[in-house]
Each structure stands twice: as structure tokens, then as C-alpha cells.
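Of the protein chains in this complex, one is absent; all others appear in place.
Entry: chain A
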């Protein structure tokens, strides 16, 4: 490439765009800098207040915590200001005068949720990394007052380029935007996923990978990150929450609160970990408060909370404030009392770092949330959880790994069967009888499987090895063996490309006048076009599958069911192909099989081993997913569809079998089946003359073996002793020995003399 001034400027601009993107905290203007500084100073002030908090003092000027439930109850339009007239800041009691929760909800938590008495008998698992699933029920969405949570105005984006200072003040939003999540929950019951992960280590700088431990009370307290999703069954209304959580290991309690521009919940966590008011437990209350506060302070200091704030955090907080309700989550874990403390430690170590310790991992119970409650102070919504549980993440990975390995075995078997099938049909004549579309459907499935495995291997690093092995196996199957087979099928059928189905049924090419290319593309060009088509289809289909996972349930189900049904109809094209090629019935094949040649020509194109094996291998995963309710893909159970699919496959196989037994055209009416082209026929003397022979000899030269062929000439009775099956007449009127031409036809379906396409035997 010639580098002139323009190119240089272009390169410089590109480089400028690359390197001028804001790194670090993402600040790219004076306005944004001021925004971030404001946020940092607010956080710093609030943190200083937080440090001085005790279990008996109220929050003061902390965002989102300025009002309590009772403040709002009489006066829903009360502005959240500090200090509020008449509000008590020097005390803290667990009632609605001080809390964001109404007394009723607090009682509910005390009696129904966190009701396990604290004693050392209950043992809770220290590590609960898992994805738990269950159902969620709406308790009420209009009973409780909504607490005003104003959004500070400095979060707002600049109005114009010259704007340098963010506005002051707060916005009291009354009309929530119609996009984003609904500021309410309208369904009565739905489904719930909670992804629990531990925060054991934190980074100290923005772009660093080095992580440090911070938790001094690791035995008793854990910091968690919860990702809670809940939605109705039809997935029309989805809510998704990301939040920090505190896990009290001794009591099995998890408290999480969402954080946004209107609610700085990190400072509220210690106050909401305990709702018991009686004096005997006062000590306990103080202990819980102080220990959890220390955990948060440790986390704050270790992660350099203020210094690691970025513009991304700021914008995220602003978006969450506008588009989502704030939620407080109260969860109670089920104790694992079947273990002793030492056993629990052993199980935990074995899960973390498998060494074959005697921890029976197959009986490790699931992480189960016995009771849970979601309350939104600013939307006044109360939700209950039911039957929420899931296996430990490591155990989940183990099951997935075994499933993947089983899949690899299936793919390997399929490769073996395909190889046998390819050996069975090793001539163009036999490959010609196989349907191209039958194998392209299988190829599409295997290819997209390979791509999906490959994508998954980069998403789940823990399963990299088995996923890559699976991707490799299915890629080998799809792009090497199947595509190679497709190429030879395509090459053997290229003669028929411009021929209608009826002509094909007739099997003759003699009478039609259609223009057909004489030069047949070679395998290299076929293979390049087929590979191109294969990868194009693959990418389209994979993207379709990937994007379908985010579609609404209804559409997704329709897509899934129809795709599975269509892709499992792979024998249908073969049934049509058989009918077109007209394979005789088994009895006739037996009768005709006196010569080796005819036996080879008349064999069925597909091995029964291959048909049955492929059907089983391809149906097994689908049937597993649809009938086994606790399958690894979390797919819903639908036995009816699995049975329907199996019946459909059985029907296809039965059709193939009847074609094998009765002949491939048994279901066609007799008059619809015209005679096929016959290579064995008498020739006329005029034809003989054209071959340059005098009528005395009555022979033609075979241009393959260069020796003479005696022929049956209709007009000459003395030649009628000649067996018509000893020579073959091509549609282009060339004559060869039967054995010579059959040998040649196993290499190419072209006339050796004029290159005209030959109908396969």
C-alpha cells in the first residue's frame, strides 16, 4: 500500500480514536470529573457517618435512608431532607418509626423468615456459591406506602458542551419512565433465580488483576454478590437485581439490598440484620451489628471503595435509580445438620480442590433457601419465595462435565458409523442414491453444536477442556467427514441439477432437450462452494440459536419446537430420494443378484446400522432434555413432545424399511412410474453404420478396452444370439463392454468418449 498524506492522516485519526478513549475511571470531561468528585465526596461523608453509627443510633444524612416508614405513612409527599423536624436520630428501635419497613413486614421476617434460634446446633455451609431456583409469589403490591427516594440531580448528563458544573438538588420522580423495568410487580406468581457468588477477594486499583483478601471474620461472616432474577411464567415482566449481600454463617441469614443513586444501602446493612427487640438478645444485637459493620469497613478499605469508583459505576447507579425498584432481600438458609464441622470443612475443601478426600460428594445436599422475602421500600411491593434451591456450583459443573463426556462418546460413535457408511457407498453410483439434504441437515446440527461448544468454552473456563474436546469432536464430524461426504454426494448428483423431478423419476436423459453444461465442475470448486455454504449456514444458525435464548417464552418455544421437529426429519429427503432413484424390492434384488455387479448396483444406499445408530444418537439428547425434569440445561419437561418426536422418527425409519422391503416406489401409483433408462438394448443397423462398421462384421470397438463387441442388431437375425447384457449403450449412443463401462462408472458418471453425463445404474 502506498502511504501518502491522506493515508497517514487516516492512520493517525484511527490511532487517536484508539488511544484517546478514557481509561481508568472513564472520565472524559470537566463535567464528568465534577460529577465523580461529587459522588466521591458524598460517599466519603456518608462513610464517616457510618463509622460513627452504633446499634442504637439512627442513620443521619445517608442517601435513601433519611425517611422511615412512619414518616411517610401520614404524609406521602414528605421530602427526604436532613435533619427532619421532630425526627429522633439518637435512638434506633426495630419498628417502623425508624425503619424503612412497616411493622407488619418486620414481624413477618421475625416470625416466618429469620425464626431459627441462634445456637451452635445449626450448622450452615460456609461456601454457598450456587444458582438456586424456585418460585416467587406476590404478597401485596398496593398495601404499603411508597417511601420517597429522590434522585440527586448531579447524576444527570450535561445539557451542553460548555456545561461544567453538575446541577444541585434532588428530583422527586413521580412519573417513572415507561421503559426499563416496571416500578411495580403485577403478576401473582412467577419464577425466581438467584445466582450466589462470594466476594472473598477484592482489587485495590481500577485496572488491576491482583486481588487481596479482606475478611478477618471469615469463619462467621461472608460478603456475597447476589444476582436475583424473577419473572412471570410467560416472561413478559422481568425484574433483575444485582446486589451486595451479607451472609451470617452462624445463623444462616442472608441480607441483601440493592444500591443505586437514590439508595446507598451498603451503610444500611448492619442495621437490618436483626429485628429482635427484647433485652436478653441485646448483646446479640450489638454483636451482629458490630461484626457486620467491621466486615463492611474492611471491605470498604480493602477495595479502596471511593478511589475505585468510575464513571461506569455512576451511570449504572443513575440507570438503576430510574429504571428499577430498590429491593431488600431477606433469606434464611437451610442448615446442613447432617455434617459435623470437620466434615463440612472436608466437603468444602474437596469441592474447591478435588484430591479424592473421603467426602461423599454424591450426597452433598443442595443449597436451599427455606424462606425468603423481597420488599421494595420505594415501590411498596412485598414478595415471598418458595422452594428455592440448587446444587453447589462445583457439583453442577461435575454433572455438566459427565454429560459433556457422554456427548463426546455419542459423537465418536457417530463418526464411526459415518465412516462405515462412507465405506459402504464408495462409488459415485451408490453415492448418487443418497440424499444431499438428509446429510446437510445433520451437518448443520453438528456444525452448530461445534460452534456452541466452542463459544461455551470461552464463557465457562472451568469446563474448558471437556468443552474444547466436544467442540473438536463435533467439528471433526461436521466439517471433515460429513462435509467430505456431502461433497461426493453433490459431485455425483451434479448431472441432475438442471433436471426436473419427473425426468429423474424416469431416470432417463435421452429424450429431454434441456440445455445442460457439458463441463462438470471438479471437486475442488464444489468443495469450496460447499464449505462456504456450510460456514455461512452455520454462523446464521448459531446466531439464531443464541439470540433465541433471549426471546419471550412463547416465541422461543415455537422456534425451539419447530426447529427440533424440522431438524429431526432428516430421513424424509432420503425417502424421497429413494423413490426418485427407484430401488427395487428386496426380493427382486435377491433374484437379480446372480452377478456380482448387479448386486453392487442394487444395494440400498444407507446401511441399516447407520440409520438406526444415527437416529438413536441424535434423538437421545433431545429425549433426555424433554423427559428428565432435572436436566442440566434447566429445560422444562414435556414428555408429550418427546413421544411425538420419537414416533415421528419411528415413522421415518418404518418408511425407509418398507422401501427396503417393498421397493422404494411402493407408495407411488403405478402409472406415475415411467420406465427408466436402460443401458441394455438392441441397436439399429443405422446406428451400427454411424459407428463406421460395415454390416458384415456386426461388431463395434469398445473405446475402453479397444477390443470388439458383438452387438445385437434388430435388423439382422444372425446377431440375435448375442446377449444384450454383454454391452451397454449410453444415452449419447456410445457402446462399451458392460464390465468396462461399469468399472468406469464407479469413477465418474460421464461418457468416456463425449463427456456427456450418464444416468447412474
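In this text, a residue touches a chain if its C-beta (ideal position, glycine included) is under 8 Å from a C-beta of that chain, and two chains touch if they have at least 3 such contacts; residues count from 1.
One rule holds in what follows: contacts and distances are computed from a predicted model.
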According to its UniProt record, the missing chain among "Actin-related protein 6", "Derlin", "Trafficking protein particle complex subunit 6B" or "ribose-phosphate diphosphokinase" is "Derlin"
Specify the residue from the set A:466, A:613, A:663 or A:759 that touches the hidden chain.
A:466
Which of these touches the unseen chain: A:423, A:550 or A:629?
A:423
Looking beyond the chains shown, say which of A:22, A:157, A:312 or A:354 touches the absent one.
A:354
Spell out, residue by residue, where the missing chain touches chain A.
354-358, 398, 401, 405, 419, 422-423, 426-428, 431, 465-466, 469, 481, 484, 488, 746-747
